[in-house]
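Please read the structure below before turning to the comments.
In this view, the complex is presented without one of its protein chains, the others remaining in place.
After this line comes chain A, so read on.
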Amino acid sequence: MQFGIFSVGDVTPDPTTGRTPTERDRIKAMVAIALKAEEVGLDVFATGEHHNPPFVPSSPTTMLGYIAARTERLVLSTSTTLITTNDPVKIAEDFAMLQHLADGRMDLMTGRGNTGPVYPWFGKDIRQGINLAVENYALLHRLWREDVVTWEGKFRTPLQGFTSTPRPLDGVPPFVWHGSIRSPEIAEQAAYYGDGFFHNNIFWPADHTKRMVELYRSRYAHYGHGTAEQAIVGLGGQVFMRKNSQDAVREFRPYFDNAPVYGHGPSLEDFTEQTPLTVGSPQQVIEKTLAFREYAGDYQRQLFLMDHAGLPLKTVLEQLDLLGEEVVPVLREEFAARRPAGVPDAPTHASLLARKGTEEVSTV
């Protein structure tokens, strides 16, 4: 099982000091956080993609390429790559380039984004959101698997004899997770291709996450990629920890109360009870995270949101120390002990390359 972090990349004032980081501060902080993730033994760093303030990460592959050069083990990913408004041809090229530079240590998560005006800003129609995700991904899928593509669709100009370069590393297309919170069509899409499905459950009650994941699992089995238990599932989470749980609550409360997303709404206590948010000791985080498998089944990737709500970089790095030293080693052991045989790990470049080798041998 993979453990990692995902960043939205928001520039948010620290409510306890009133200080707002500059864009440069925030971009550099994201890089520092990614490097720290590798240092403390996490497996994955994923960045969001946004095209409006107060968010900085508009160019994920630029950032991930830079991080790739400064890390050795970390898998670099996105949360999410906008499959609706980006040209699928450019996604194919950008991420294949990243794949070569990172020696295969990458994958990506496609999504539709959360900001309506991004569609018109990129010349698209939001009412076609699902259709754009369907058509664009179908093209992306072909561009990474066929050397010469002739294609015609509804949303971009046709392609005649087009070759996307560079070709995927070792002829292995990057693994794709499809991220969706509410749309069954996207769970269906992920299942159809046998790709991963990531449910960003951080603002949602467990029963909603359960329904979406069960739909994906049953359709994954329907399309013959394996059993429902073998489907590739990822979940989000968000935590704030101190050794002593009262200290965690006291320190995090002003950030919670003023956070752009859930601030000025329900109490910290109500929110932690209903959603995956955990504010407390490392042991509490372990217990709550282990419980995810009770409604989502045994899953492959757990990403935590750690750098949000205006938390200063120093605090985030301390949080990553706790996550890497006290939480994730226990979670690795406990999840492994509970996982039945036959539930696969998250695909990596190495595992996909090995599978490709087996398939080629068996078809000879």
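Keep this in mind: contacts are C-beta pairs under 8 Å (C-beta built on N, C-alpha and C of every residue); 3 or more make two chains touch, one makes a residue touch a chain; residues count from 1.
The definition used in the following text is that contacts and distances are computed from a predicted model.
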| item | value |
| --- | --- |
| Name of the absent chain as recorded in UniProt (options "Ferredoxin", "Energy-coupling factor ABC transporter ATP-binding protein", "Ubiquinone biosynthesis protein UbiV" or "NAD(P)H-dependent FMN reductase") | "NAD(P)H-dependent FMN reductase" |
| Absent-chain contact - pick from A:E23, A:E152 or A:D247 | A:E152 |
| Sole contact to the chain not displayed, among A:I5, A:V134, A:V213 or A:A248 | A:V134 |
| From A:H208, A:R253 or A:K288, residue that would touch the chain that is not displayed | A:H208 |
| Identified contact with the non-displayed chain, of A:D270, A:E287 or A:E360 | A:D270 |
| Touch criterion as defined above, residue of A:L42, A:A187 or A:A248 at the omitted chain | A:A187 |
| Hidden partner chain, residues of chain A it touches | 130-131, 134-135, 138, 152-154, 184-185, 187-189, 191-192, 203-205, 208, 215, 219, 262, 264-266, 270-271, 274-275 |
